[in-house]
Each structure stands twice: as structure tokens, then as C-alpha cells.
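What follows is one structure encoded as C-alpha cells, with my remarks underneath.
Shown here: the complex without one of its protein chains, the others still in place.
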Amino acid sequence: MNFASDNAAGVRPDILAAAAAAAGPSEAAYDADDWSTALDAVYADVFGAPCTVIAVSTGTAANALALAAMVPPYGAVACHADAHINVDEAGAPEFFTGGAKLVLCAGEAGKLTPDTVAAGTAGIRGDVHQVRLGALSLTQATEAGTVYTPGEIAALSDVARARGWRVHMDGARFANAVATLGCHPGDVTWRAGVDVLSLGAIKNGGMTAEALVVFDHDLVDDLRRRRKRAGQMPSKGRFQAAQLLAYVADGQWLVTAAAANGHARRLAAALGGRVAYPCEGNEVFARVTLAEAAALRADGFAFYDWGPPADGLVRLVAAWDTPGSHVDALAAAVAALG
Amino acid sequence: MNFASDNAAGVRPDILAAAAAAAGPSEAAYDADDWSTALDAVYADVFGAPCTVIAVSTGTAANALALAAMVPPYGAVACHADAHINVDEAGAPEFFTGGAKLVLCAGEAGKLTPDTVAAGTAGIRGDVHQVRLGALSLTQATEAGTVYTPGEIAALSDVARARGWRVHMDGARFANAVATLGCHPGDVTWRAGVDVLSLGAIKNGGMTAEALVVFDHDLVDDLRRRRKRAGQMPSKGRFQAAQLLAYVADGQWLVTAAAANGHARRLAAALGGRVAYPCEGNEVFARVTLAEAAALRADGFAFYDWGPPADGLVRLVAAWDTPGSHVDALAAAVAALG
Amino acid sequence: MNFASDNAAGVRPDILAAAAAAAGPSEAAYDADDWSTALDAVYADVFGAPCTVIAVSTGTAANALALAAMVPPYGAVACHADAHINVDEAGAPEFFTGGAKLVLCAGEAGKLTPDTVAAGTAGIRGDVHQVRLGALSLTQATEAGTVYTPGEIAALSDVARARGWRVHMDGARFANAVATLGCHPGDVTWRAGVDVLSLGAIKNGGMTAEALVVFDHDLVDDLRRRRKRAGQMPSKGRFQAAQLLAYVADGQWLVTAAAANGHARRLAAALGGRVAYPCEGNEVFARVTLAEAAALRADGFAFYDWGPPADGLVRLVAAWDTPGSHVDALAAAVAALG
Partner (left out) sequence: MNFASDNAAGVRPDILAAAAAAAGPSEAAYDADDWSTALDAVYADVFGAPCTVIAVSTGTAANALALAAMVPPYGAVACHADAHINVDEAGAPEFFTGGAKLVLCAGEAGKLTPDTVAAGTAGIRGDVHQVRLGALSLTQATEAGTVYTPGEIAALSDVARARGWRVHMDGARFANAVATLGCHPGDVTWRAGVDVLSLGAIKNGGMTAEALVVFDHDLVDDLRRRRKRAGQMPSKGRFQAAQLLAYVADGQWLVTAAAANGHARRLAAALGGRVAYPCEGNEVFARVTLAEAAALRADGFAFYDWGPPADGLVRLVAAWDTPGSHVDALAAAVAALG
């Protein structure tokens, strides 16, 4: 029973079918096909604003490309110290930007605040002896499974704008955040000052495509060139586009996200006081002893320690297709821990 | 009727089916799944030698990663002036290597020879004022649709070895070359001194995966790290792996390649003296006047000028699934040109 | 009266004379001149071990080159959070390495310990999803004006060796440290496990040259090529070499460093309980109120706040040629603060 991650979950049948429907011969390569050319309008409709959709093969590529378009090699990006771009992307942001620096900020429960951003970047004076801050990167939902409200994002974007920075959002689990907030996708992106969204699809039922949703048109040409140069522009881009079109069709992306969120909330309820951060997406972080963790694993539940095992923090992730019976079993097991 | 490229051709049904078969939930991400872990053994069997298979999303990524593992940022790669890595990859080799240089060599019909490599690299003295040559990159089949024999590759590899270089092969149309040669895939790779092969699958019936086939084990760890850092390591790598397993199953990759080659040979026969280079793969380069080209296009045939239109060189590419009736029609049309 | 930094201090007359003596025409450029070719042997004598001396124009270049030779682009360097390479080199390490990451460690009074290095790097797991640690960078004397003992350096190097890292030392004020320790220069470099030393000369009476002193011969070729490529190899390298030869002649580098250190100790004695860190080089960090700092500045003393002014920490730097009367005056002034 897999609660380790949603990153290997199954593929939504209609997304698979959409990809299969693109399998016939095409005369058009490199984004000139009918699927690729339809993306912008479909996503503009979803987000309620003009945007450009650039398909890529991984969230790491999406994030790193976005940051490279925002800051020069001598630039810097403010982000949470726990951000995926800092911790788990093998230096991809540094590679794609040509060596820009991540300036790490703190924040309770994975969330930056204007104050923690100010504190974290206070050491950057602005002279030529230091890197120049040029972007703020937020993660929605956060690495701690929490969710920024539209107002929180807007407040952070205001800080960024006031300092001349652009705003990037790592939305590997963006759908989960929107499903929890019940807001319009535009409310936590362009309306709140986000310039580029890395929109995750793979964890939420996708197959081989993620997307950059670009609200700042000035970045588009640069992004397209960097994408090709990064080996992220397949000739048969129709397969990525077909998946991305299907992903948001009929609002199914929010339906599956809500399902995963519901699983997580059930687990959080069962965990009670053990829950470390508010459960606002499809992840629950909980405190269990080494012995308890071992017992759960012995019962067939897979999950990660989050930090050194001795710290006793574990992460439980529900996917859109996690069987309800698995959730029932885990909820019962953790409730039984007392 | 599309003879512009094979890069948007259809997907082999069994490759699509293999991907679909991987769509259920998996507990294993990031190459730990059953498909990914099976790749090395399957390809070792195909190539007749131990190898490591690293899946990527584009040929550009495959090529650039391979070169980055072979030369330092102050290094250089000798290649044909017409090589895809030089002409059509938007500087990806320079990006991935950290700024290494391509040293361009000439060669009739797209083929390097020991003499043209020697001439093209003669200006590199070896001192610290210049970049240091560290790799030779060959394209098989070449940009001119021709094919290196095993002996030709071995002779070029000998030149490389003698100078301390590694050997890379851009095999975007490798299957077409092997199908023409009728040789064992090992004969034109590791047995002939090739260290890393960028194995194309997408043009020959694949969907979203290409492969690096690495015969030089010393490069594997570096390649794996660079791949992740380049955003080329999807969590659901099972979809790439499943396609790559299906690609070579039952020798089908050579069957489809042979089909495409056969189409091209029919076109070449019809073109007669107009053919510019020996037709040894699935591409034909032919001399037609501007008026003739216009007439063919008016008849519904799509193809590219190769170089300035006034030069009168056009490229006709057959795919594995090009309808025989389209080939018939084009063959008749070119024969009618006289 | 300048206590802001030693970085604009005067030039030792014999260093200037040595440069002037190289001003005549030479037939040899690019390190082939008599001065450049003499460097290795002279420094081998100073350090008591074979070494290669590579002249550069700034300490930033020295540090960044050294790190680039030690870690790949997907690598990482452990260093103190306050290290100059992290704080005041505008991302040069990231530029020269091709995007490697600095992993920041804590440490009282500017000094790393095996424990703080272990803690600071604990989050790096070693898998492909993260950068790979490959070097430890120490600063001697530290950013806090303190000095590592030979034993402390050896203990840190042991940690590095055990994990397969190389050891770099940023020695912008290396002479000050050696003068304080009274040890052999080899005791705090190669004998203690240091592979490459960035040897500062400019702050200690030099003019336009700093040096890399390379004890790990395996890095030399790479460093030479990276240096040229970084625009750090002047044709008239004889001027850098002449300065570097003069710098260590007759032990004068330690004489001037001791003079600066003596100035700082007098200031520290006058500051008494205000001193924040042990005064072990030519820098004193002291706690003064905003009003006191203003009063001292009104009296003509120039110095920097170290951190936000409200924190009340200031840095006083003595140079080799700081007039004794200035030191007297500042010592009297701070003593008068009570």
C-alpha cells in the first residue's frame, strides 16, 4: 500500500486515450500540430487570462526553464529553504540559469511570508559584489502540504514587485491547492501576481507531460529558445499537448485532485494530534516514533521519513487513484497507534 | 502527401500498447520500476555487449548529454559541419557541456573520413590557448542520408583513440543504417569503437522516448547526474522504458526501418540521375529546378528545400508508415519530370 | 584614518620595485618568462613541498578557479555561511564551476568544525536528485578574524577525505594566520590536507597579483586551461610573477602580516570586553552602540558595520602599513568609550 509518493501513480484513462488518439501519422512536427496549437486557448479559458503553454517532460525542467527566463546568470532567486528547486532538482536551476543562486528563506509549515522573505534576503545588498535578486519562487501546494491563500500569494507578489522581481510558482501539486481553496485558478496565479506557473500534471493522473503556463508574455520567446536548447522540444510534441488538453478537460484535473485531497484528510483526521502541518492538499506530515513507523511498514504501508528518521516526522501521500481500501487500512492503523 | 520528415510519423501500435500497459499505478518511480530496470539487459542482448540505457525525451537531449559527459567545458568535439548537433540543436551541446566548442570538419555526402577529420582539426594545437579536443561525433545514418560501413566507423574511431578522444554516435536514424547494412548493431557501435550511441526511436515509430546506449561504463554515473539536472528524469520513467523495450522487441525496429528505406530506394530509382547522394537510408536528396519543385508541391507533395531554394537541392524523407500509394505517386511524379 | 579594509593598502616598496624591474622588453610571454618559470621552486621552498603556482588577478578568480577544478557542474562545495565565496563574490564560484552549489555550514566565530560540517551537509543524501558534495572550502584567517590551528584544519580535512572531497583554502589573509600561529606554512596547508590554497598577496602589500598554490598535481592541467579560458592569463605574466616572487622573499610577507596583526591586537586590547571574536589576525570585530560608532566616525575613523548597523557589530581592519599613530588614536578613542 503505497503512500510514499504520488509521483508514480496511474494515468487517467482519458489522458491515456487522448495520447493514443494522437498516435496516427501527422504532417506537423514541433508544435505545429493541431494539439499543440490548441493549448494556449484552452488554458486561457481555464485560467481566465491570455497565456502561453509550453510543454516539457518534467517538473524540474519546467521550474529551471522558468527561473532561467527570469534571472541572469549573476542573478538570484528567493525561495523557501525546503523548496524542491533547492533540495531535489540536482542543481537544475543553477544549470539552466547559468549559475544563478538560490537565496533561502524560512517559513513555518513550508510557507514563505513577506517577513521571512525580507529576513532571508536581507543580506543581499544590491551592489556588484553580490548576486542580484530577480525572482521569487513559491510552491503551491507547499513542500509541507500546506496551501497559500490568494491573499498570501498576492502579499508575497507585492513584495516581489516592489523590489523588481518576477514571481514563479512551482505547481507540482497546483491542482491539489486549487481543489482545496475552491478558488478560480486565476486567483492564485496571474491575479495574485504570478508570472509563470510550473503546472504539474504527472502526479495528478498525467503520463509524460508537464506545462509551463506563462502569463508574462515578455518571457515567451526566451522560454521557447531555452526549451529547445534544453532538449525539451520533441518533434512529436502532439503527445505532450494531447495529454495537457485532456488534463484540464471538463475540470477533471480538479476532480482527481479533490479525490487525493480527500484521502489525505481522512488520514489526517485519523492521525489527530500527530499531524505536523495543516493538511491542505494530498500530503500529511505526521509524528510517529521509530517503532511506530516500523510497525506501519511491517503492516505493508510504504512511506518516507521526512528528515532524519530519528526526528520522527513521516510523510504520507495520497494519489488520485489510491484505493480507498488502502486509505481505510492506513487510517485504521494510525488510529490504532493511539 | 508528406515527405518533409519522418519526425512526426505515426507510432507503432505495439509501442503505443506497451506504453498503455504501463498506465496502471506503480509503486516505483525514477527508474526503479520493472520496465526501467529491464532496459539494460534487453539492449545488451540487442547490441551483444554490456551497456547502460538511459532514456531521454529528445534526440537533442541525448546528444548533448553524451557530449557533456565526454568533454570538459574547455573541451571540443570534432563533427561534420552539417551535423545536427551543429546546425539544428540551438546550441544544446554548448549548453550541456558548459561551453565546449564544436570543431567542424568537411566530408562528401555527409561522411567524415580520417583525412577530413585530420584537416578539420589541424588548427587545434593542444596548448592552453585553445580548446582541447576530446570527442568525435559521427551521425549514422548521416545528414545526407548515407551510411558509414563498420570499417569506416572503425577507421574514424582509430583516429579518435589515437588522439585520446571518445566517440559519440548520433543515431537519430540508426535503425535505418543498420537495416541497410544488414550488420549486427554491435558492428557499427561498440565493436567499431563507439562509446555512446544516441539511439533514435521517435522517427522510427516511437512516441516520447529516445535512448542513450552507453558502452563506456565510466560515463554512466556522470550521465545519470547530468540527466537529472537537465530535467530529463521523469518520475514516471516507466513510460519511456516501456516504449524502448517495445521498440526493439522481435526486431521490429529494423523491420520498420527497412520499410522506410525501401520507400526511399523506390524514390531514388525514379529520380535517377537527379539523386545527389547515395540513397542508403530513408532519405533521398535530389536536384530539381525551382519550377519542378513548385510543380511537385502543387501536386500535393510536401518536402523541404535543402539549403537555399535556388540551389535546387531537395530532401525527400520516407517514414516507416508512409503509405505505399504516396510513394507510388511521388515516384511517378518525379519520373515524369524527365 | 582607514580601518575599513586592508584591501586598498599600499604596496610594499620591494614588490613595486620587483614589478618595475620586469618592465623592460621580454622575449617570453605567457608564463615562459624567467619570473614565471621560477615561481614553483620558490614556493616549494616556502611551503616545504612540491607545488604549482598559478598567478591570477583577484582572490575571487583564485577561489572560483580552484573550486571549478574540484567539483563538476552537478557538484557542491561545503563552506561556512559567511564565507567570502558565498557572500561577496557575486556568484563567481557558480559561474566558474558551471553551476555547482555551495552548501552552507554554521560555525562559531567564523570557524567550521567537523560537527558543523556534518550538520550542514546532512541533507545531502548522495543520490542523483541532489548535487554531489566534492569539496570543502575553508577560510584562513576566517571571515571573523579568527585562525584555524593546524589540528583543526587536519580534523576538517579528515572529514573531507573520508567523504571523498577535496579541500580548498581561501587564504586572502593567509599570511596573517601563519604569522599568528607561528607555524610553518606547510602545517596549515598540505600537511593538514589542503589541496589548493588561494594565497592572498594584495591585502598584504601586493599590487596586482594573487596566487593559487596547488599541492594536488592532478588539478594542474585543468586549472591552467580554466585560467586561460577565464581571461586570467596575461601575456605579460612576468609582472604577476615578479610580484609573487618578491612577496615571499626573505620572509617579508610574514613580517608585514605580523605588523598588521600587532595593530589589531592593540585595538583589541583597548576594546576589552567589546571584542566579539578572538582577535587572531589583523581584524577586530567589536560591539559598539550606534551612537558610539557615529562618534568614532566623527573623529575621523572609517570602518564598516558588520551586519545591520542596529546589531552594533563593527569590523576594524589594520593593514600592514596602517600608521601607528592611527592605531594609537583609535585605541585611545575606543578605550575612552568605556
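A few comments on the model shown:
Labels for the chains are A, B and C, by order of writing; each one numbers its residues from 1.
The definition used in the following text is that contacts are C-beta pairs under 8 Å (C-beta built on N, C-alpha and C of every residue); 3 or more make two chains touch, one makes a residue touch a chain.
Since the structure is predicted, the reported quantities are computational estimates derived from the model, not experimental observations.
Although it is not drawn here, the omitted chain touches the following shown chains in the complete assembly: A, B, C. Contact with the chain that does not appear here is found for just one residue of A:25, A:48, A:73 or A:278, A:73. When the whole complex is considered, the residue among C:182, C:231 or C:273 that touches the unshown chain is C:231. The missing chain, though absent from the display, is touched by one residue of A:102, A:136 or A:233; that residue is A:233. Within the complete assembly, B:95 is the residue of B:3, B:30, B:47 or B:95 that touches the hidden chain.
Against the chain not shown here, chain A presents residues 30, 72-74, 98, 128-129, 132, 222, 224-229, 233. Residues 2, 4-5, 7-11, 13, 16, 19-20, 23-30, 33, 56-62, 64-65, 89-92, 95-96, 202-203, 207-208, 225, 228-236, 238-240, 302, 319, 321 of chain C touch the missing chain (whole complex, contact as defined above).
Interface residues of chain B with the unshown chain, by the touch rule above, are 73-74, 76, 87-91, 94-95, 97-101, 122-123, 128-131, 308.
Note that in this section only the chains that are shown with their structure count from here on.
With centres computed from Cα atoms alone, the innermost chain of the structure is A. If each chain is reduced to the centroid of its CA atoms, chain A and chain B end up 34 Å from each other. Each chain gets one centre point, the mean of its Cα atoms, and the points for chain A and chain C are 41 Å apart. The centroid of the Cα atoms in chain B and the matching centroid in chain C are 50 Å apart. Shared contact sites, meaning residues of chain C that touch two or more other chains, fall at 73-74, 98, 128-129.
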